[in-house]
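Shown here: the complex without one of its protein chains, the others still in place.
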Amino acid sequence: MSAILDIRDLRVTLRRGGHLVRDVSLSVNAGEVHGLVGESGAGKTMIARAVLGILPDAVKVSGGKIGFRGDDLLQLAPKRFRALLGREIALIPQDPLTGLNPARRISAQMTDMLRHHLGQSRQEARANALRLLQEVQIRDAGQVLDRYPHELSGGMRQRVLIAIAFSAEPSLIVADEPTTALDVTVQKQILRLIRQMQERHGTAVLFVTHDLGVVAKVCHQVTVLHTGQVVEQGGIAEIMSTGAAPFTRALMGATPRYDQPADALHPVPAHIHRELLAAARRFDEANP
Amino acid sequence: MTGPLLQVRDLTLSLPDRSRGKLFAKPPMTDILRGISLDLPRGESLGIVGESGSGKTSLGRTLVRLYQPTSGQILFDGADITTLDEGAMRTHRKHMQMIFQDPQSSLNPRRRVGEIVAQPVLALGVERDRRAALKRADLALDRAGLGHAFARRYPHELSGGQRQRVGIARAIATEPRLIVADEIVSGLDVSTQAQILALLNDLKQDMGLSLIFISHDLSVVRVLADRVMVMLGGRVVEEGTSADVFQGPRHAYTRQLIDAVPLPVIEPGWLDTKPATEGTRMVDIKGQTVLVTGTSRGIGRVFVDALLAAGAARVYAATRDGSGSHSDARVVAVKLDVTNSADISTAAQTCADTTVLINNAGINFNSKLLETDQVDAAAAEITTNYLGTLNMCRAFAPVIEGNGGGAIVNMASILARVNLPLMGSLCASKAAVYSMTQGIRAELASKGIAVFAVLPGAVDTDMTKDFPPPKAAPADIVAEVLAGIQAGEADIYAGDMAKGVSGGLAADRPAVIAEMAGYV
Partner (left out) sequence: MSGHLLLRRLVQAVPTLFGVSVVVFVLVRVVPGNPIAMMLPPGATLEDMERLRQAYGLDGSIVEQYVIWLGQALQGSFGTSISLRQDVLELVLGRLPATLELAVFATAMAIAVGVLAATTGVLFRGRWPETVIDAVNGFTLAVPDFIWALALILVFGVLLPVLPISGRVDPRLGTEFATGFYLTEALVSARFTVVGDLLAHMIMPAIALALPLAAIITRVLKNSLAEAMVQDYVMIARVKGFSRWRIIWVEALRNASIPALTLTGVQFTFLVGGTVLVEKIFSYPGIGNMAIDAVINRDLPLIQGLILSFAVIFIVVNLLVDLSYGWLNPRLRS
């Protein structure tokens, strides 16, 4: 199995100074869901956005490479990079409510890429959009195509966004907290859908989340992050085992569980944070 | 003082729905909360869980009288606060505080933390002197684990967890007896969340607080709450101690919710497991095309209006003679006698977009089984109630399946489960309906059609005029039926009598049969 995405020593830095991602390496194989886990400020979203080339203006990549099927995305000319986006690399965003343009019909948002990048005719693109909506299990797909986003529920909108992400059969999908804004019953449906689609199309998925429960249910491989550093990396079974890194186990201990109500209230011990912060400081001293 | 701190009876909240308003006309009302009752003992915590739109946030705000309930009663510390105006509420406000979901927007960015925390202390007259109020604020900040050094900071200098602690400090500064906390840990990292939860638990112990904790996160509620209330569509679907509800959820919807929580445990196949709802899934009436039989009177007529209110896209109102008109353009009158197979096949063609079928038509001759001249009545009851319903199911199952799935709802009766000799032949026909419903439920489960049996108690209609009271109002029964469909309850016991009998049958079947036998 060859890696679709191969990130080596990625470093993301604020333009006014200060590292956000500190030499992170990870690789995602075809057909694999790779979880990127951590608390806020761990750098998981920065890594995802660096892959997609949509880092905020105040932030830049200051080192490393992002290998994608043999190319280094960081070295590609903007035009060639844009040609990969959508067709080879796609995104499932966090918030289905803001991920769709309120002023455009679903059909327009589902077909624009198919028409403008893949050169499909209006009819072809519409037929494909219809098929995709059916594939993400939307009833009355034909009617949904003619609706505006506000006429659909949150779960429906996330299905539409998943359909858009898969529409050009990309080899890599970045899913950025795709179920955080959803109700728990809808979350389960959407997680199931992402896994089904990913398995069916053999897509590699970089799955960003803060929720260890979600990780346990959908990921094959996991990278645990803290202050932009890799705390631990490995298969899901290792990460979930008692042999995992202290920080990972502390995160598990802080996660409330309805099946173990008595032993859930354990904040991450201060010394674990301290050690990881000290490591980040050492990194910054060595790499100003 | 003894007795519960908060007692709520039959609370409803309706708000105008401006999205459906017409020119110059008052917008129609939408029910946000429907008949909520609860008791909150002193020093206890009640968790309210539900998904978006369940009404949990509205309930929290109504309990502390940020909203004016439409009907019902709220007793706080023995005092009726249901209709108090803002002036009269002031004396109670210091005893009931609310912590909001978004600490960012509920803290005035131009005020120092100390002033923010002292603000309710002054405004509610706990202290008249500013310095004394600031002193209380310092104390509250200490208790909230921030330390009074934070009093001089501004909200934007704080992290999310710290801001939420300010929210907590502000709430406890007036030494309240009740705190309503609405989604206060959502959006926080788990390690921060664990700290906030531990803090709330400590405060509850130390200050003897009663706590209402509203959250979409079942695990968080389980950890913090002594009792849990599960809400759906403005109603309480299940209530009990946390241990009971989480270990043995009685309601299908509760099971579904719990089942959907991803625990941090590797569990191959978890994603593909369907919630354990006995094969019946929830059906949202909104946007459905519903065919209701027997709409000329009684429950059927009430169904039509209730379905419209629930957002049905179209309602085929079937009557034996096809008569009847309705002011709402979504209602289409259909001529359909369920004993006439030609009528049924015509209806299956003209109402080809049906997605939900409600088999409501039925007759009752109030006849005992062995009275000499009554066998015709028994035959008629079987023909209409049983065969009519069966034929409708047979004709419409393919229609609904062709429309991508939906639901079939068969109106049986609680008398399907125990015979009331006074109307023995009716009971037999209803038992047949109930039995048949279970059969088609199994057959249709794989075809995307949820099948519901409704077992109401006595309803106050023409048909039951000989039946002894108490009888439920048709509107209440219909509301319970629709709630049951939306919650995915396979067998819907509608009305107190039905629930009573059902419970009695489970506990002491012979006693119920004996009691019914008494009505000869």
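By letter and in written order, the chains are A and B; residue numbering begins at 1 in each of them.
One rule holds for everything that comes next: a residue touches a chain if its C-beta (ideal position, glycine included) is under 8 Å from a C-beta of that chain, and two chains touch if they have at least 3 such contacts.
The shown structure was predicted, so the numbers you read here are calculated from the model rather than taken from an experiment.
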Touching residue (missing chain; options A:Leu84, A:Val208, A:Met240 or A:Leu265): A:Leu84
Candidate in contact with the missing chain, chosen from A:Leu14, A:Ile54 or A:Ala278: A:Ile54
Contacting the left-out chain in the complete assembly, out of A:Gly70, A:Pro102 or A:Gly119: A:Pro102
Footprint left on subunit A by the chain that the document does not show: 52-54, 57, 82-87, 89-91, 93-95, 98-104, 109, 112-113, 116-117, 148, 150-151, 161, 164
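Criterion: only the chains that are shown with their structure count from here on.
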Centre-to-centre distance between subunit B and subunit A (centres being mean Cα positions), rounded to whole Å: 35
Residues on subunit A engaged by subunit B in the complex (per definition of touch): 39-40, 139-140, 154, 183-188, 191-192, 195, 210-218, 236-237, 240, 250-252, 254-259, 261, 264-268
Residues on subunit B engaged by subunit A in the complex (per definition of touch): 51-52, 160, 189-195, 197-198, 201, 216-223, 242, 246, 256-267, 270-272, 275, 404-405
